[in-house]
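Left out: one protein chain. Kept in place: all the others.
Just so it is clear, A, B and C label the chains in written order, and each chain counts residues from 1 on its own.
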Amino acid sequence: MAEAEMVTRRSPLEYKSDLKPVWCAGCGAYGALASLYRALANIEVRPENLVIVSGIGCTSRLPGFVKAYGFHTVHGRSLPIATGVKVANPALTVLAVGGDGDGLAIGGGHFPHAARRNVDITYVMLDNSVYGQTKGQSSPTSLPDAETKTTPYGAVESALNPMAMALAYDVSFIAQGYVGNAQQLTDIIQQAMRHKGFSFVHALSPCVTFNDSYQYLQSRVFDIPQDHDVHDKIKAFQLALITDRLPLGVFYVDNRPTFEEELEAVRQKALSRGKASIDSLLDHFA
Amino acid sequence: MAEAEMVTRRSPLEYKSDLKPVWCAGCGAYGALASLYRALANIEVRPENLVIVSGIGCTSRLPGFVKAYGFHTVHGRSLPIATGVKVANPALTVLAVGGDGDGLAIGGGHFPHAARRNVDITYVMLDNSVYGQTKGQSSPTSLPDAETKTTPYGAVESALNPMAMALAYDVSFIAQGYVGNAQQLTDIIQQAMRHKGFSFVHALSPCVTFNDSYQYLQSRVFDIPQDHDVHDKIKAFQLALITDRLPLGVFYVDNRPTFEEELEAVRQKALSRGKASIDSLLDHFA
Amino acid sequence: MSKDMTVRIGGESGEGVITAGEVLALASARLGLHVHTYRTYPAEMRGGPAIFQVRLGDQPVLSQGDIADVLLAFNTEAYHNNRGDVRPNGVLIYDADALKPADDGFIYYGLPLTTIATRQLGYSRGKNIVAVGALAAILGLPQSALETVVGEKLGRKNEQIARKNVAALIAGFDYVHTNFSRTDRLGITSSNIGGHLLLDRVEGRGLSALGTPLAERVEAGDPRGQLLLSGNQAIALGALAAGCKFFAGYPITPATDIMELLAAELPRFGGNVVQTEDEIAALSAAIGASYAGVKAMTATSGPGLSLMSELINLASTAEIPVVIVDSQRAGPSTGMPTKTEQSDLNHMLYGGHGEAPRIVIAPTSVEDAFYKIVTAFNLAERYQMPVIVAMDQSLSLRTQTIPRPQTDDIRIVAREVPDLRQAVEYKRYALTTSGVSARAIPSEVGGLHVATGLEHDEYGHPSYDPYVHRSMVAKRYQKLAEAGEEFREVHRFGAAAPNIGVVGWGSTEGAAREAVTLAQAKGIAVAGLYPSALSPLPEEEITSFARSLRALIVVEANYTGQFAGLLRAKYGLDSIHLNRFDGLPFTAEDIFRKIKEVADNG
Partner (left out) sequence: MSKDMTVRIGGESGEGVITAGEVLALASARLGLHVHTYRTYPAEMRGGPAIFQVRLGDQPVLSQGDIADVLLAFNTEAYHNNRGDVRPNGVLIYDADALKPADDGFIYYGLPLTTIATRQLGYSRGKNIVAVGALAAILGLPQSALETVVGEKLGRKNEQIARKNVAALIAGFDYVHTNFSRTDRLGITSSNIGGHLLLDRVEGRGLSALGTPLAERVEAGDPRGQLLLSGNQAIALGALAAGCKFFAGYPITPATDIMELLAAELPRFGGNVVQTEDEIAALSAAIGASYAGVKAMTATSGPGLSLMSELINLASTAEIPVVIVDSQRAGPSTGMPTKTEQSDLNHMLYGGHGEAPRIVIAPTSVEDAFYKIVTAFNLAERYQMPVIVAMDQSLSLRTQTIPRPQTDDIRIVAREVPDLRQAVEYKRYALTTSGVSARAIPSEVGGLHVATGLEHDEYGHPSYDPYVHRSMVAKRYQKLAEAGEEFREVHRFGAAAPNIGVVGWGSTEGAAREAVTLAQAKGIAVAGLYPSALSPLPEEEITSFARSLRALIVVEANYTGQFAGLLRAKYGLDSIHLNRFDGLPFTAEDIFRKIKEVADNG
């Protein structure tokens, strides 16, 4: 039985578009894309029911490489746009993808609000701790002292902690993956997509050209212990505060109504006050 | 000795401007303003060395009522503007003030970055959980089910948790006050202003007109126990996660170099590569 | 010739000025009178002086009125602030407990409003309703009509309060009937009170020129045939009628109540309202919803529109329909949020980097707003681009009576559906002669594509090819040209063969129409033209109108003459600029004076 369930009925190849990825050879984004193809196959979403929304950046080019509906928007706005998509048609499976700059710098103001709405979309952030697209400036997750094109004397800001932020925002599914661990990343994305509500996958993904962090990451990642209680927010916060090493896996899960469910409830409440028609509404103003 | 230190050499009245506050009678902002006058007197800042930057909202009108330099900017931008002020002239004492909408909705993207820079300004957020200025819409801290002008069937989003967010952002001084506890709020603002680095004071402040929360708050606030370790971030996070009651006092303190200090270090590093002159710089391009 | 009367109510915010005005306006509307209201807002949260002005007429009332015929003053400050705006020989009704007017030559009705409310009724907050009763009695409005309105609107949640208010109203009526049963300078006696107060605007401005008796008018009209709406309400209702199913917005004066009304109503129509974290997110969400196949809109004012610049251009480039209402206020920057101005035109036309075509529509009245928001949705849908609807504070917040819309007659444009069975490969951005390419919606098999703000080829694949960019820029502008062919509505009024022309846009049309009528009555050959779309402009209509003129006056509420600049840039039209930029709406008098001046200098 268990065996049978593991059979993939759709092939990851079904999700490959005709466009050849534009990324540098060795870019972490290739790994993320591969994991995404597998996750999509595993959850068997129909390409026409899938919408992938992205901002701008190397990693935000991803929708072009997936056979699905896509919306490659502007820098930093993937979350509010994806929210509009999902609310308009809750039957769609909606993914938002983008980089650390896209999501934590220019788009950072939208993240807490997507979380508090608990809109049922999955947000995959490919974090390479640099601005790849614009050729190597520091990003919100660049480490202190990082020498980049805009920090020739070393970065002086501390790095943001996306996992801690997601917890503070009350994101209802929070996980961290690494493109070097393809199987685990696939699994995490799958879980995130199956989760009802706003899910956040922080995918550590090197930029070979401007921040080749494979070694750095490889030597620091470790799997979250099996006995971690994903419903314990304090424990999850403790994990998030570990800075010398990088825990991989699911940090936190909370099950609560989604935005679409809540909006449906609003609709029912509203309708209970009487069925709508323009004409009866106009009567109020007569 | 202790007595002598408590003598206020400047009077709070010195900080009162000629402009009469525009707020509704009973607005929480009056209390916050009174506490601010006292705190300013206690730390004895000279009015001409003080700059108060605000966004837009009822509470953002505050700079007009303080005898100091002020900059009443646009909605949501007090923090980056205050950052510019402080970096340009670190000798100034810089305060940013504004509402919950100003700081957590439209301006929410700037908060994490002010924190990670640890710029030495004090940010006082007057949180009334409503948009007062625009006459009563829901705000990021409105409670679920809150009936407001834009949520006639009750709010469906969960409320943001500014204290947890500040912790996740690694704000280096985090405290919560209540305008009904004038003495404590004064004290907190004072401590925040004395703190070197980015300090955040979350001031609970009712909007009598659109969200009269005096009773609600009064019945829920309590002082953080004396034995709370302000350097323990996990403990602070636990405090922040308490939702049925509202802890007042200092949650968290971290002492690390300020942005201005770091930038000064950058300057020294840069200068060590040779003194600057336009002409010698032009030589590089000859 | 039309007859009308302007009643101003002045007091301190908190004294119930607005409520009093609203009761008067609604009761009048129900009686079949045409109504136009105008109000000011206290600048501070803690209050300050407020006025509410109701202009009533036997014909549609097009502007707020230049001068008050009747002033109801609640206190001394209100009296002093407003006495200068009352016509000579006008009527002053006042709280005799609160003020003692000087003799300005008005016709005086002093009533002990405070005493009646406090002593007689034990309901001090009811002073304003006592005043409404008195006012209605003096104007000759039937008591029953007022009673119904007060009962319906002023105690919806509390029957006791409803009863108190009705009692206050009756007390006001009674006081007038008891104490003013005399023939005074107005010729009013208790038996003929009212019925004569509509003034003849054109033939004379003195109170001696009395109009159609109200009673006649009331009998002739279909009292329920009209609605009393604000511009913002018209926008919200029109959007519902247009099939809007998604609204995202961020509160901002004076646009917020569009969102507030839709928050209550849209869910009942199967739609959703999302209050977002800012205006960028608002337009983002609307664009996302539209991409997903649902008619979507947002509404904001200048500061929000500024923030939306980048997203407007995304919608234009990715070819996503979306409707954006800009209720302009006095700028720049935060400016004066409660004052009116038409100073966002350039930003509506050009705002945002690069060249991103968009349609801009300017409703000219409350009624027009209802229908033009429908047009906006239709054009957005047909041409797959952002449509900005140019409102302003004066149009958003005025209320006007409008004939009840026949909702069955509203025409809705449906999306052009791609034929996905035929195509081997679906080209989202296919180059066509009209520029319009059929748009597949997520969940449609065979329509997979990536919409994008990068330059792209017909498939939507990013392309930096010079030829591709040229074709796609031209394609997007071709759609705008097509929209201009389809939608060329102008409002033309006045002389058939004018030698002076008045051209304007948006909220000033009412005042301009009145001014033109006045000027025609003085023998001036003047006509007005208001195009409904500012982008694309109806070239032929404008240039042929302008061709025969000796002088063209361009009316707009801004400093730099943005529309005049547009007309000159587009058609080389020189014009006389009539600008108002003090935060207040144009009056008919402003425009009339200019027409006259031009005619006299002709």
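The rule is simple: a residue touches a chain if its C-beta (ideal position, glycine included) is under 8 Å from a C-beta of that chain, and two chains touch if they have at least 3 such contacts.
Predicted, not measured: the structure shown is a model, and the values here were computed from it.
Within the entire complex, contacts from the absent chain reach the displayed chains A, B, C. Looking at A:S11, A:T150 or A:N255, the residue that reaches the missing chain in the full complex is A:T150.
Of the listed residues C:S309, C:T407, C:S434 or C:T543, the one in contact with the hidden chain in the full complex is C:S309.
Taking the complete complex into account, residues 19, 47-49, 51, 53, 61, 63-64, 67-74, 77, 80-89, 91-92, 109-110, 112-113, 117, 263, 266-267, 269-271, 273-276, 278-279, 281-282, 285-286 of chain B touch the chain not shown. Contacts to the hidden chain, counted on chain A, fall at residues 21-25, 27, 56, 58, 74-76, 105-106, 108, 131-135, 137-138, 140, 149-153, 209.
Residue positions on chain C in contact with the hidden chain: 43, 301-303, 305-307, 309-310, 313-314, 316-318, 326, 328, 330-336, 338-339, 341, 343-344, 346-347, 349-356, 452-455, 462, 464, 466-467, 469-470, 473-474, 477, 558-560, 565-566, 568-570, 572, 574, 581-584, in rising order.
Convention: only the chains that are shown with their structure count from here on.
Counting C-beta pairs in contact across A-C and across B-C shows that the higher total falls to A-C.
Centre to centre, using the average C-alpha position, chain A and chain C are separated by 43 Å.
With centres taken as mean Cα positions, chain C sits 40 Å from chain B. For chain A, residues touching at least two other chains, in rising order: 109-110, 112-113, 117, 263, 266, 269-270. The residues of chain C that reach two or more other chains are 264, 267, 277-278, listed in rising order.
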